[in-house]
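Please read through the structure below; I'll follow up with questions.
The complex is shown incomplete by one protein chain, all other protein chains being positioned as in the whole.
All chains are identified by letter, namely A, B and C, in their written order; residue positions are counted from 1 within each chain.
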Amino acid sequence: MTPDVIYDQLIGMGCARKLVFSWGGNPGVGSLHRFRDAVENGWPRRLEIEEHSHAAMASAYTAGAAGLPFAVYRGGLGSDLPKVNPMIRRIECPFTGEELAAVPAKRPDVTVIHAQKADRRGNVMMWGIIGVQKEAVLAATHSIVTVEEVVDELDAPPNAVILPHWVVSAVCEVPGGAHPSYAQGYSQRDNAFYRAWDSISRHREVFSDWMRRHILETDDFADYRARLRESPDA
Amino acid sequence: MTPDVIYDQLIGMGCARKLVFSWGGNPGVGSLHRFRDAVENGWPRRLEIEEHSHAAMASAYTAGAAGLPFAVYRGGLGSDLPKVNPMIRRIECPFTGEELAAVPAKRPDVTVIHAQKADRRGNVMMWGIIGVQKEAVLAATHSIVTVEEVVDELDAPPNAVILPHWVVSAVCEVPGGAHPSYAQGYSQRDNAFYRAWDSISRHREVFSDWMRRHILETDDFADYRARLRESPDA
Amino acid sequence: MPERAYTAEEMMTVAAARALSRRAVCFVGIGLPSAAANLARLTHAPDLILIYESGAIGARPDVLPLSIGDGELAETASTVVSTPEVFSYYLQAGRIDVGFLGAAQIDRFGNINTTVIGDYQNPKVRLPGAGGASEIATSAHEVFVIVRHSKKTFVEKLDFITSVGSGKQAAGGARGVTRVITDLGILERDSDGKELILTRLHPGITPEQAREATGWSLKTVGQLKETPPPAADELATLRDLHQRTRQAHGA
Partner (left out) sequence: MPERAYTAEEMMTVAAARALSRRAVCFVGIGLPSAAANLARLTHAPDLILIYESGAIGARPDVLPLSIGDGELAETASTVVSTPEVFSYYLQAGRIDVGFLGAAQIDRFGNINTTVIGDYQNPKVRLPGAGGASEIATSAHEVFVIVRHSKKTFVEKLDFITSVGSGKQAAGGARGVTRVITDLGILERDSDGKELILTRLHPGITPEQAREATGWSLKTVGQLKETPPPAADELATLRDLHQRTRQAHGA
């Protein structure tokens, strides 16, 4: 739905052929410059886009999670989005004749999310702003969940948001793995990094250099975090 | 979805013109005899029925809560249910051409549910087996929520199942109001009563007499509960 | 017939429990299915995932629930989701390996009636109806039916098709009813997938008894096997479960 800094990095490194999204910006800061450069100038490669509204994307993941081939929602009429996205179609209510919008279900090959806790069997628990994470996992063929910690007992309150171990492909303990985003109860959103990303990503050379030093030349996530603490802004 | 003892009472007293349902029995015990007598013999009056499966009813409430005119689900094909319920129709996926089932959204005039807690502003919190209660309230024009207790603070865990005060029409403090069902954390299911209901409801005269003594001749819910404690079985 | 140390219902429940593989995700209803699934969980299949249609995911009840909404299910579950969610995100999404159903009537194709005996508009007996069964029959990868064997139940023609168990209308690779466990033996879908045929008899039951209790011309597999009788631990576990249940429900 909302490609964030990690998407901007993938796009800027030429790792993405196509982006399916509904809002592509740096929240509270401005543009995702690598996304813009790819769409506006085709750098470093042309980026195919499939663009929706949030409501359509949320419905599409829900349909995917529910094993339905499409989702119905109120929207689209009169907007130019259906003109540029042929996957937004009209459907008629078989009872009232009312026209509504339809989109195909989203069924990712792999969904990767970050959650707070898992137990040793792989049951995952998340809380706070859960977004569309549960649906994105349930809609996917495979799913990888990084968590802040693996615990003996989840101590889940009733009706907690749980992904049972048997719907998740893999769980990895990666504290701080949501960075620069956050995990409620564990870390704060790194707002300074989101702001810094604006200047890091604005120019191709600065971006490429930053990626080389922080991603390509680091050993793993811990090394990346250490490098980041040394030189957050450049 | 599952009309319980209260529905059986309403039907047996001739208060119901039509029943929309997906499973009409006394759980773990057997028949709802007043429901059967109405359908089989038209006593005390003919009961119109609109019959679905659970999956269809759940989808229909969800569509009602979501402001959609209809719901799509996988089902119905080959079953005789669509033959006796013209409100189960076919719909074609506009992308794959696949045939699915559709039912109109359920939008009750009034939904009445029982929950555990409300705060003084009317925010309602429930937990445990929540069923389709949230959707039934959100789909309804008006809603009445009886609760075990009204508290100063809900002390809700993150992502608790909450109905905000401004989507609920009225909240009433009625401890034990789910009887003979239960409210998790407050009371136990009165299994003995469900069993007793089998003989109370089996014969018209016994039923009518019981209703007179326990419902018509009692002042309020507290008086009814007191009467019940005196003579649960007859 | 020699006197046996177990009842026909116990044999049926044990046979149904054995049919569940060790790691199956199982959608269960109240009554015999719930007893069989929990017996399996308490014996050979501790990792069995039980899902009740009330939304209890991974329930591990210590006593059998009397209703689908029993608090015991919520309290022992990994999580409890709403009814719309259990039917859409779990059942409809194809995440259920085995659905467990009962039946008032069943035909040779595995189709099930739980709606009416007689005409729908003017029924002789009005039954509870579909509940979750219609979509369990078509969305679970396979369906086991557990039901007492009699001509009233095993009929040539259903009065009403509540649930399509033939596998014809099933979603994805779902197979419909693949096994019917009765108090006399076990029926399984034959090799060409069309008809339910008798493959096993419980100890002491003859093929004639099974045929006489069936309202259609029941086919039999070439080599009819005998179900091993309940083992001591199966029987002890089942009886403990029922004993705890009776105490808890005050019966």
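Note that contacts are C-beta pairs under 8 Å (C-beta built on N, C-alpha and C of every residue); 3 or more make two chains touch, one makes a residue touch a chain.
Because the structure is predicted, anything quoted here is derived from the model rather than measured.
Asks: Considering the entire complex, write down the shown chains that touch the omitted one.
Replies: Answer for the hidden chain's contacts among shown chains: A, B.
Asks: Looking at the full complex, which residue from B:29, B:167 or B:192 touches the chain that isn't shown here?
Replies: Per the contact definition at the top, the residue touching the missing chain is B:167.
Asks: For the chain not shown, which residue from B:66, B:87, B:112 or B:151 touches it across the whole complex?
Replies: That would be B:66, which touches the missing chain.
Asks: Just one of A:81, A:112 or A:144 touches the chain that is missing; which is it?
Replies: Among A:81, A:112 or A:144, only A:81 touches the chain that is not shown.
Asks: May I ask you to list the residues on subunit B that touch the chain which is not drawn?
Replies: 65-68, 123, 135, 138, 156, 158-162, 164, 166-167
Asks: On subunit A, where is the contact patch with the chain that was removed from view?
Replies: Spelled out for subunit A, the touching residues are 1-2, 21-25, 27-29, 31-32, 35-36, 39-40, 51-55, 58-59, 61-62, 73-81, 84, 128-132, 134-135, 181-182, 184, 188-189, 191-192, 194-195.
The definition used in the following text is that only the chains that are shown with their structure count from here on.
Asks: Averaging over Cα atoms per chain, report the distance between subunit B and subunit C in Å.
Replies: Comparing mean C-alpha positions, subunit C is 26 Å from subunit B.
Asks: Would you mind pulling out the distance in Å between where the CA atoms of subunit A average out and where those of subunit B do?
Replies: Centres of subunit A and subunit B (C-alpha means) sit 39 Å apart.
Asks: Provide the list of subunit C residues touching at least two other chains, using ranges where the numbers run on.
Replies: In subunit C, the residues touching two or more other chains are 74, 80, 88, 92, 139, 171.
Asks: Of all the residues in subunit B, which ones touch at least 2 other chains?
Replies: Those would be 73-74, 128, 130, 184.
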